[in-house]
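Apart from one protein chain that is not included, each protein chain of the complex appears where it belongs.
For clarity, chains are labelled A, B and C in written order, and residue numbers in each chain start from 1.
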Amino acid sequence: MDYQQVINNIYTNLKNFENKGTVASYIPELAGVDINAFGIHLKLINGLDFSVGNAQQQFSIQSISKVLSLSKAFSLVQNKLWSRVGVEPSGNPFNYLTLLEQENGIPRNPLINAGAIVIADVLVSELKNPKEDFLKYVRALTNDDRITYNYKVAQSEKRTGFKNFAIANLLKSFGNLDNDIDTVLDFYFHQCALEMSCVQLSRAFYIFANHGKCLKNKQYISASQVKRLNAIMLTCGFYDEAGDFAFDVGLPGKSGVGGGIAALFPGNFVITTWAPGLNQKGNSLLGMKALELFTTKTGRSIF
Amino acid sequence: MDYQQVINNIYTNLKNFENKGTVASYIPELAGVDINAFGIHLKLINGLDFSVGNAQQQFSIQSISKVLSLSKAFSLVQNKLWSRVGVEPSGNPFNYLTLLEQENGIPRNPLINAGAIVIADVLVSELKNPKEDFLKYVRALTNDDRITYNYKVAQSEKRTGFKNFAIANLLKSFGNLDNDIDTVLDFYFHQCALEMSCVQLSRAFYIFANHGKCLKNKQYISASQVKRLNAIMLTCGFYDEAGDFAFDVGLPGKSGVGGGIAALFPGNFVITTWAPGLNQKGNSLLGMKALELFTTKTGRSIF
Amino acid sequence: MDYQQVINNIYTNLKNFENKGTVASYIPELAGVDINAFGIHLKLINGLDFSVGNAQQQFSIQSISKVLSLSKAFSLVQNKLWSRVGVEPSGNPFNYLTLLEQENGIPRNPLINAGAIVIADVLVSELKNPKEDFLKYVRALTNDDRITYNYKVAQSEKRTGFKNFAIANLLKSFGNLDNDIDTVLDFYFHQCALEMSCVQLSRAFYIFANHGKCLKNKQYISASQVKRLNAIMLTCGFYDEAGDFAFDVGLPGKSGVGGGIAALFPGNFVITTWAPGLNQKGNSLLGMKALELFTTKTGRSIF
Partner (left out) sequence: MDYQQVINNIYTNLKNFENKGTVASYIPELAGVDINAFGIHLKLINGLDFSVGNAQQQFSIQSISKVLSLSKAFSLVQNKLWSRVGVEPSGNPFNYLTLLEQENGIPRNPLINAGAIVIADVLVSELKNPKEDFLKYVRALTNDDRITYNYKVAQSEKRTGFKNFAIANLLKSFGNLDNDIDTVLDFYFHQCALEMSCVQLSRAFYIFANHGKCLKNKQYISASQVKRLNAIMLTCGFYDEAGDFAFDVGLPGKSGVGGGIAALFPGNFVITTWAPGLNQKGNSLLGMKALELFTTKTGRSIF
C-alpha cells in the first residue's frame, strides 16, 4: 500500500475544510496557535516513516502526556496503581468532579484529569527529581534531547487552572494525594506543557505499538502492561467521545487540547496528527477526521 | 500453537475454582441452572474448532442477543440508527434509567437495555413477522435450524421485568419508541430468551470476526459496519465492567446473565464461554477469567 | 384589614398581565382551558370568605389532590407511611426518575409523582372501594357532594401518562408497590382528575389551617399530623421551585398543572388561586404572583 499517497490524499482533502473547529483559548499561549496548521505522521513498526504538512512543528501535547506519565508510573509501581485509580470510561467531560466525588476520590481512569493528577502524585513520590526525570524518560523513549517543557505554558496553567486545583483539593480531601497539592500540580502542569512534533510523538508512542520496546529496542514496560495501556487508551482516551473514536477510527489513542492526537495499531504502526481546531468535546476536529479516513481507506484498524 | 491444550488447561485450572459467583435468580428458569456447568469453544477464522466441557449444551443467551439484533437493525436501516441511540459507554449498570432520563430518551449505546429496546423497536417496525424473521436470521447465520426461543423464559420476563417496562415507558415518553410498548417488549423478551450452545454462538458471531461474511461466505453486513459493531462491543459490551474486560481480556465481546460470553479477534477467531455463576457486575465470573487466561497465554488480543 | 379590597387590587393588577405563562397541553382536556381565567378565594379561620374573578369555576386540581390523598393515607396508617416515602425536598422536577432509582425506590417525598403513586398504592390497599371512598372523603371535607372526577381527563392520562407508568414500574421493581400497577395508576389518574373550584378547594384545605378539624368541626387528622403535612407542603409542595415559593410567598401550599394553587396560614386562613397559565417549572404564573402580593401586602406569612 502506498501510505505516502494515502496521507497526502487525506491531507489535501481536509486541508481546506471550512469548519476547522476552535483553538483552545483558556491560556494565551495556546490561543495564539495558527488554526491552519495541519500535520500527519505515520511510523510503521518496521521503521518506515511517512509525513505530510506540519509534521515537524512542535506543539503543546497537553493531555497526550497522560499516556507517557501513566506508562512511567505503571512501570514503577506495577499493579499497585489500580488501588488508586480505575480503568473504566467515565462517560463525562475530562475535567468533571462529579463522579470523583460520588466515587469517593477514586478517579474512573488515569486519562481524565483527576486520574492523571493521581498519576502525577505517584511520580512525584517515586522520582528523585520528578520534572527532570520525567523529561529524561520522554527524551529517552524518543531518542531526542531537544524535547522540553514550555515554561510559560506551565506558568499560565498554574495561574488559571482553577478546576485542576479543585480536583487536586478534592482528591486530597479523600486521602488520594500523598504529596503537597502545589508540588503535584506543578509537576502536572509541566508534564502537560511538553512540546513535541508529530514525528517526535510517533517515536514516543512507538513502545505502545511495539510491545513495550522503544526504537532502540530497549524494553520500557512489559508486553502485558502495554496491552493494558492500549486498552485504557481505547476505552478512555477521548473522554466522553471515546466510543465515537472507537466507532469511527478503531484505534487506541489519546488527544490533547493543543490539537494533537497519537494513535496506534499494536504490532503495526503509530499515527499522529496535529490540527489545533477542536470540536465541541475538546478533541482535534481535523485530526479525528484524518484518522477516520486513514483506517477506512486502508482497512487497518484493530476491529 | 496447540489451542486444544490451551483451552484444556484453562478448563482444568478453573473448573474447580471455589468461588464460582452467583447464578441469576430473578426468574425461576434461570435459577435452576447447574452452577458447575462450564464450557469453552474456540473457532478459528480458518474453520478449525476446539472445545472443552459443556460447549454443546444450550443455555439462555440473554443480552448476548443484543449484538445479533443490533447487526440486523444496522444492516436494515444503516446509519439512521444513530439518531436514536449513541455509541458511548454508559459507565452505569445495564438497566439504569438515570442517564436515559438526563439525556432525553437517547440511550447511550445499543448494548444496555434501553438501547437494545430501541433496537427491538426498529426491528418490530422493519420486519414483517418480527419474532419469526429474527429467528430465521439467527438460524441462517449459524446454519442451524435447531435454535429456538425458550417461551417459558420469555413469559417469566414479561411477568417480572418491571425495570424493562419502566425503561420502555420512559423511552415512549421521550418519543423514542414507535411501536406499542407491549409489542416491543414481547419481541425483546423473546430475543433474550434464545437458547444456544457455545458452539452455536461461535458460529453466529463468526460474521463479526470475518468482516461480515458467515460460514457459508454470505455477506450479511459490510466490513465497515462490522468494524463499528466490534468497536461498540469493546467499549460497551460489559456495562460498567467494559473497561475491565478490555483491560484484562482485550477482545470485543458481549456477556449475558445466562452466564454466556461471546468474544472475538477480528480476522482471527471467535471464542465463547459458558459458566452460569455471575460476578457482582452481572458478568460470568469463570468466563471472564477463562478469556483473560486465553489472551494472556496466547498473546492474542487486539491490543 | 379589608381583605376584599386586597384581593380585588391583586386581581386588577394581574388580570391584564401580558405574560400569563403556558396552559398545560399534554392532554386535550387541559389544553382547551381559557388562559384568561383567573380566580382568587380567601377563607379566614373564623369563617369569613372573600372571592374575586372565577373563584366558583371548577378546574382540574391535578397535583393539588396529592395533599388530600396524603392526608387520608396518613390518618389511616399513621407513621408506618414513612418507611415507604421520605419527607425531604427533591430538588428535581416533579416527574423525575433519577433520584428514585438512586435511592432504591423510596421517593423523596409524597408530593412528587413517585411519592404520590406510593400514597395511591396505600389507599388502594386500605380503602374498600378506593375511588368511591376517596371521593366521599373529599366531599365530606368540603361538605359538597357536587365534587366529582372528570373521567375523560382520567382516561386521557391513562393513554399518555408514560412517565407515570415508568415511575410505577420502577417502584414495583424495587418492591415499593403492593398492588397491581394498572389498578394503582387508575386510582391515581382519577384522583388527579378531580374537579373543584377555588371556593371548594379552600373548604377542603380548611382542615390544614384548622388543626385537623373541618368546617363542621369534625377532627379528620390530629393537630400533630397537620403540623407535619404543612411542613411537607412548605418544603416540597412546589417541586424544584419550593424554595422560591417559600422565599416569595412564605406559606405552605400545593400547586397543580391545571393552574390551581392552595395555600394556607395555620390558625389563620386558606387562600386558593386559579390561573391556568404555567411558568417554566409547571406552577401557575399568576397564581404565584397573586400569593406573593397577598403576603407582602398583608404581612401575613408564616415567616
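FYI, contacts are C-beta pairs under 8 Å (C-beta built on N, C-alpha and C of every residue); 3 or more make two chains touch, one makes a residue touch a chain.
Only a predicted model underlies this, so the values are computations on that prediction, with no experimental measurement involved.
Remark: the absent chain touches shown chains A, C in the intact complex. Between the chain not shown and the residues C:230, C:255 or C:273, the one that touches is C:230.
Of A:45, A:76, A:97 or A:223, it is A:97 that touches the chain left out of the display. The omitted chain makes contact with just one of the residues A:172, A:211 or A:254: A:172.
Seen across the whole complex, the unshown chain contacts chain C at 86-92, 99, 108-109, 223-224, 226-228, 230-232, 234-236, 240-244, 246-247, 250, 252, 266, 295-296, 299, 301-303.
Listed by residue number, the positions of chain A touching the unshown chain are 96-98, 101-102, 162-163, 165-167, 169-170, 172-173.
One rule holds for everything that comes next: only the chains that are shown with their structure count from here on.
Per-chain Cα centroids separate chain B from chain C by 47 Å. A separation of 32 Å divides the Cα centre of chain A from that of chain B. With centres taken as mean Cα positions, chain C sits 55 Å from chain A.
In chain A, no residue reaches two or more other chains under the touch definition.
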